[in-house]
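Here the structure comes first, spelled out in structure tokens, and everything after it is commentary.
After this line comes chain A, so read on.
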Amino acid sequence: MKTTEEIFNLLKEKFGESIIEFKTGVPVEDFIVVNPFEIDKVCTFLRDTDSYQFNNLMNLSGVDDANGKKITGEQGEVKLEGRTFSLFYHLESMSLKQKVTLAVRMPGENPEVSSVSEIWRSADWHEREAFDMFGIKFLNHPDLRRILMPYDWEAGYPLRKDYKNPEFYQGMKVPY
Partner candidate 1 sequence: MIYDFLLKLTGSEIAAGFIQSLLPLFVFILPFALIAVLLERKVSAHMQDRLGPMRVGYHGIFQTVADILKLMQKEDIVTDNSDKALFNIAPVLVFTGSYAAFAAIPFSGAFIGSNIDLGLFFIVAVSGLVVAGILMAGWASNNKYTLLGAMRSAAQVISYEIPTILVIITIVMITGTLNLYTLSELQTGHFWNWMIFGGPSTGLIKVAFIPFMIIGFVIIYISTLAEVNRTPFDIPEAESELVSGYHTEYSGMKFAMFFLAEYANMFAVSAIVAAVFFGGYQSPFGYLGNSLGISWFIPIEQFFWFTFKGIFFVLVQMWLRWTLPRLRVDQLMALCWKYLIPIAFVNLLIVGLITVL
Partner candidate 2 sequence: MPVKTEEMILNMGPQHPSTHGVLRLELLLEGEIIKGVKPHIGYLHRCFEKHAEAMTYPQVIPYVDRLDYLSSMYNEFGYVTAVEKLLGIEVPQRVEYIRVIMGELQRIASHLVAIGTYGADLGAFTPFLFAFRDREKILSLFEITCGARLLYNYIWIGGLSHDLHPDFVRLAREFIPYFRPKIKEMNDLLSYNKIFVERTANVGILPPETAINFGVSGPNLRGSGLKWDLRRNDPYSVYDKFDFNIPVGEGRMGTVGDCWDRYFVRILEMEESLKIIEQALDQLPEGDVTSAIPKRVKPPIGQVYARVENPRGELGYFIISDGSVNPFRVKVRAPSFISLSVMDELCRGHMIADVIAILGSIDIVLGEIDR
């Protein structure tokens, strides 16, 4: 059983720049921040190497970090600059009984990340959900459609912190 710090050091040796930082000191959980375009390689390594065997992706969740700066444009439109989205991967090795948390950070304008749905099939629907709720694009995902919201939902991505609900959807009034 390895701690997150040991895993971080080993990964840093192997992948170098792709492993960005090790976050500790947050109560309860430490995590490793990874480059969004390298996450699939890191995950393949973590799953297939004998000393890790992370065969179970427990959870994958998107997060809107709500950090950007509000900038009012010329026409009065409000834009957030420098906002980021995060994804958290909770991995578990059922045979070695160890857990690790990975995270990626993406820029708010065009959040893109490599898909891990080839590595763990359970990621398929989790990623579709993150796409549906946050608009995070997963590269190489086999079937990236909305999953919970209607396919013709046009009002954006509801779990973003700056989401505004539409007045009407298909003739039905949405607000109370």
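With respect to how the candidates were assembled, all candidates are chains of the complex that A comes from, given by their letters.
Structural remarks
Operating definition for what follows: a contact is a pair of C-beta atoms (placed from the backbone, for glycine too) under 8 Å apart; a residue touches a chain by one contact, two chains touch by 3 or more; residues count from 1.
This one's a predicted model, so the numbers in the text were calculated from it and none came from an experiment.
Here chain A touches just one chain among 1 or 2 in this complex, the one numbered 2.
On the side of chain A, the complex with candidate 2 involves touching residues 26-29, 31, 55-59, 61-64, 66, 88, 90, 94, 97, 101, 120-122, 124-125, 133, 146-150, 158-159.
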